[in-house]
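Only one structure is covered here, and it is reproduced in the block below.
One protein chain omitted, others in place.
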Amino acid sequence: MNSWGNIFRLTIWGESHGAEVGVSIDGVPAGIVLSEEDFVADLDRRRAGSAGTTTRKESDQPHIVSGLYNGYTTGSPLTITFRNENTRSGDYSNLVRQPRPSHADWVAQKKWNGFNDPRGGGHFSGRITLGMVAAGVVAKKILGDAVRFSTEITEIGGERNKDKFAAVIESARMDQNSVGGVVECRVDGVEAGLGEPFFDSAESLMAHLLFSVPAVKGVEFGDGFESARIRGSQNNDPIIDMQGRTATNHAGGIVGGITNSNEIVVRAAVKPTASISREQQTLNIESGAVEPLIIKGRHDVCITLRAAVVVEAAVAIALADLKLRR
Amino acid sequence: MNSWGNIFRLTIWGESHGAEVGVSIDGVPAGIVLSEEDFVADLDRRRAGSAGTTTRKESDQPHIVSGLYNGYTTGSPLTITFRNENTRSGDYSNLVRQPRPSHADWVAQKKWNGFNDPRGGGHFSGRITLGMVAAGVVAKKILGDAVRFSTEITEIGGERNKDKFAAVIESARMDQNSVGGVVECRVDGVEAGLGEPFFDSAESLMAHLLFSVPAVKGVEFGDGFESARIRGSQNNDPIIDMQGRTATNHAGGIVGGITNSNEIVVRAAVKPTASISREQQTLNIESGAVEPLIIKGRHDVCITLRAAVVVEAAVAIALADLKLRR
Amino acid sequence: MNSWGNIFRLTIWGESHGAEVGVSIDGVPAGIVLSEEDFVADLDRRRAGSAGTTTRKESDQPHIVSGLYNGYTTGSPLTITFRNENTRSGDYSNLVRQPRPSHADWVAQKKWNGFNDPRGGGHFSGRITLGMVAAGVVAKKILGDAVRFSTEITEIGGERNKDKFAAVIESARMDQNSVGGVVECRVDGVEAGLGEPFFDSAESLMAHLLFSVPAVKGVEFGDGFESARIRGSQNNDPIIDMQGRTATNHAGGIVGGITNSNEIVVRAAVKPTASISREQQTLNIESGAVEPLIIKGRHDVCITLRAAVVVEAAVAIALADLKLRR
Partner (left out) sequence: MNSWGNIFRLTIWGESHGAEVGVSIDGVPAGIVLSEEDFVADLDRRRAGSAGTTTRKESDQPHIVSGLYNGYTTGSPLTITFRNENTRSGDYSNLVRQPRPSHADWVAQKKWNGFNDPRGGGHFSGRITLGMVAAGVVAKKILGDAVRFSTEITEIGGERNKDKFAAVIESARMDQNSVGGVVECRVDGVEAGLGEPFFDSAESLMAHLLFSVPAVKGVEFGDGFESARIRGSQNNDPIIDMQGRTATNHAGGIVGGITNSNEIVVRAAVKPTASISREQQTLNIESGAVEPLIIKGRHDVCITLRAAVVVEAAVAIALADLKLRR
C-alpha cells in the first residue's frame, strides 16, 4: 500500500526514471501558512552533493499543485510533485538480466511478473522518499514550534567519533565500497498522551514508517536493544513531577506505547548502499548461472547521510497523525 | 486503534481484571480445520508457571464463540474469548495514586483523564496478548505447513549462553529485580513476493505488530543494527539460483521490503519487567512529591520468557495478512 | 469486512445460532456514563413481539465485557456481547439443499465453498444487527443530548396512512406473505461541518452503513429521488441566517457531503422479508431442478418494524465517527 495514516494520510507515487514523483497529503488542517520555500531546507538535507553521496543531482523543485490557496492550506488534499529530470536510463539496462545483490531488482521482477519499471530501481528508488520528506515538513508545521527535532548521525561504519566520519566514507569510496550508519532522532516538546493502544502505539507508527524507508534494517526507542541487557532497576524511569517528567529517560519518551512528555529518542539502522562499484557475483537469470556483476551508474557511498532527514520526516509524520486523532 | 490488518484483520479487547479478553479475526478463509485444542500449545508457551514468571495462573481456556461450524472456519469473523478468573484487584489499589515507573499507569491516566481501568494495568496488561497469540495460531494455519517457525530467546540480561539463562533470572529474582532479553524468530519456507511498497513493507508490518507488544523496545531484521556497522561488500547477499536463494542472508529474507524466499530473521528487544519488588522512587500524584514505592502483586522477573510466542504470533499475523493480499 | 469506522470503529461478529453475537467499539471517548440499562430501550425497539414480527424471542441481554470501569467508559475497546439462547436449528436443515429465494443462502455457499454456517442464515441473520443497535446507543451518547433522533416508518406495503399499517401487515400474514416498508430517520441539532470530501461525505458514510443492514435496497437524503424530478429553483434551499439555516430543506441537511446544521433527513427502503410461509419455487442443488419449497421456522411478516431502530443506529454511528474526526 502506498498510502499511510489515519487522519494525516499520505499517498505517494513515482519511479526513479518516470515523469514525476509525488505525494498527496490528506487531513492537513486548513489555515496553515505554507509555500514552496518551506520545503527547501529539508529537501536540501536529502539532496546529493556532499562527499559520500551520488553525483546525480536533481533540482528537487517542489510543485504544490493542490490544497493551497492564497498561501494557506485549504483543508483539501495538499499535493506536491517533483519532476524527474536528470535521468540516465541507459545505465541500468543490464540489471533486468542480472539482479543486483541486496537490491529490490529480483523481488520486484518476481512480484510483478517482470512488469516492474527496472530503471534506477523504479518505485524502489530512494527518490520516492522525496514525498516523505515533503510530508515531514507539513507534519512539523502541524506539530508546531514547541516541538523541536534534533536529528543526527551517531555512527558510520561502526565509527562513533564524528570527526572521523569523513575518513570512514572516503576509505569506503576508495575501496569501491559503501558503508552503513545509524541515525538518531530526538524530539523535544511532544505532549503526553500521543499513541493509541493496542496496535497504534507511538512506537508502532514510527517503526511502520521507518521500515518503509529503503535501507532501514533496525529501529529502537530509548535504550532499545541495550535495555534488553540490563535490569529493571537500571531501566526504570522514576516520574518526578506532575508533567510526567522522569529522572532518567531509558524509555525514550514512550511508555505503554504512549508519549509521556519526555524527549522522544529513536534510532534507525541504515544498511550500506547495496549498489557498490566493485565487482560482485550474482545470478544471471538468462543463463541461470552465477556470474560477475559490475554496477554502473551513480551511487551513494553512504546513504545514511541523506537518510537522516527522511528518518526525521517519518517520526514527524507519525506524531502528526497521532496528534490529529486527539 | 485496537484493530490491525488489511485482509486478515484482528480486533482485540479486554483488561487485566475485567470480565474477558478477546480477539475477533476477520478475513479468515473458509474451510480451515480448527478447534479449541489447536490453541493449547501456543497458549501454554505464553502462560506463567516456569521459573521467572508470575505466580498468577489463569486457565487461559479459549472459547470460540463465532466463525466456526462443524469444525471448519466459516468465512465470517472468528472470535475467541478468554475469561479472567484469577484476579486480585486489591493488589493494585495504591497505583492510581503512585504511578509505577516505566509502566503505563501515568500515561493512561493522562490520556483518558483518569477514567482508565487501573487494575492490573487494565488494557495495557500483557494479558491482552492472549488474543494476539490466538490470532497467531490461525495465521500459521493460513500460512500452511511449509512455513516453519523457529523462535528462541538469544539473550537474557546480556547473557548469550543459554545454559546460564536460569542463573541470570534467579539472580535477578533474588535481587527483587527483573531482566530483559532478546527474542529471535526465524521463518523458513516463506514464498518470495510478500510485502507491499511503499508503506506496507514486510518489515513495516511485522515491526508495527511487534512494537504493539508491551515491553518491546527494539526490532531488527537480518543483521539489523550490525549491518549499519559493515560495508556493502560484507552485507550484500549474492543471488545464487532461480528461486532467489542467496549465498548469505544478511538481509534476513527481506529486500526492498519484500520477501525473497530466504529465511526470515527478526529480533525483538524486550525490556526488563517494569514491575519489580524492590523499593523504587516515583511521584505521588496526591502530594506532588517523589516518594518511595513498593509494588505488591505477582510479577514476572523475565517477561521475555513469555513474550517469545507473542513475537512469533506477530510475525505470523503480518505474513498471513500479506499472503492473503496476493 | 466486519469492521467499520475511522475513529469510532466497530467490529461485529456472530451467527444466528452460534454461541454469541457481539460488537467491539474502538475509539469511544473515556468518561461516558454507561450501563447495561442504557441499551434496553433501543434493544426493545429491535425485539420481536409485536404483530408482524417473529415469535422467536431472545432475552437480548447485553453484557459489557470490556471498556467499562466504575460506570464510565475507559477509552479502551467497549465490547458488548449477547448470548444466543432460543435457537431451533432443526428448522433450517433443508435449506442447504434448497437455497431460499432472495436470501443469502446460495451466495454464502458459493462464496465460502459450503463452509458457511447455514443455521438461521448464519452470519447473514438480522440477529447480527444487535451489535449495530448497541453501537448506536453509544454513538448517540457521543453526539450528546442536543442531537435528537426521530425515526418512524412512513410506508408499509405502499400504504402511507399509519392507521392502516396494522391491517396491511395482517393481510400479508393471512396470505402467508410479507411486506416491505420505508423508514425515515430525522436528526435535529447536528452541528454544521460534519463530513469529509471526497469519499467520506456524510451521505457516503450513512449509506455505507445502511446498505450493510440486511433487506435495505434503497437510501435517499432529503428529497432524494424526488429531487431528480424537479427543477433547480424548486430544489435549492436559500440560506437565511448565519447559523446556516435554510428556508426549505430539500437537501436533507447535507450539501456537498457536509452537514449544514439543518435537520438531517434520510430514508431507507426495506424489502419484504424473503422468508415467507407460502410455497415458492426454487432450485434444489442436489437434483439441479427447480422444485417447490416450504420455509418452516419463525419469521417476520414485516421486518421494517424491527429495522427502524437499526436505521437510526446506522445514522448515529456515521455521525459519531464524523464528529470524533474533528
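Every chain is named by a letter (A, B and C) in the order it is written, and numbering of its residues begins at 1.
Criterion: a contact is a pair of C-beta atoms (placed from the backbone, for glycine too) under 8 Å apart; a residue touches a chain by one contact, two chains touch by 3 or more.
Because the structure is predicted, anything quoted here is derived from the model rather than measured.
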Quiz item: For the chain left off this view, which of C:43, C:64 or C:251 is in contact with it?
Solution: C:251
Exercise. Check each of C:53, C:66, C:151 or C:259 against the chain that is not shown and name the one that touches it.
Key: C:259
Quiz prompt | Residue ranges of chain C at the interface with the undisplayed chain | solution = 1-4, 6, 12, 99, 101-104, 106-108, 110-111, 123-124, 128, 155, 157-158, 172, 175, 177-182, 192-193, 195-201, 203-205, 207-212, 214, 216-225, 227-242, 244, 246-247, 250-252, 255-260, 269-276, 278, 280-283, 285, 288, 290, 304
Quiz item: Where does chain A touch the missing chain, residue by residue?
Solution: 1-3, 9, 11-15, 18-22, 24, 26-27, 30-31, 63-67, 69, 72-79, 81, 108, 111-113, 115-117, 119, 122-123
Quiz item: Which chain B residues touch the hidden chain?
Solution: 6-7, 76, 197, 325
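Keep this in mind: only the chains that are shown with their structure count from here on.
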Exercise. Averaging only over C-alpha atoms, locate the centres of chain B and chain C and give their separation in whole Å.
Key: 37
Quiz item: Touching two or more other chains, which residues of chain B qualify?
Solution: 1-3, 12, 108, 111, 123
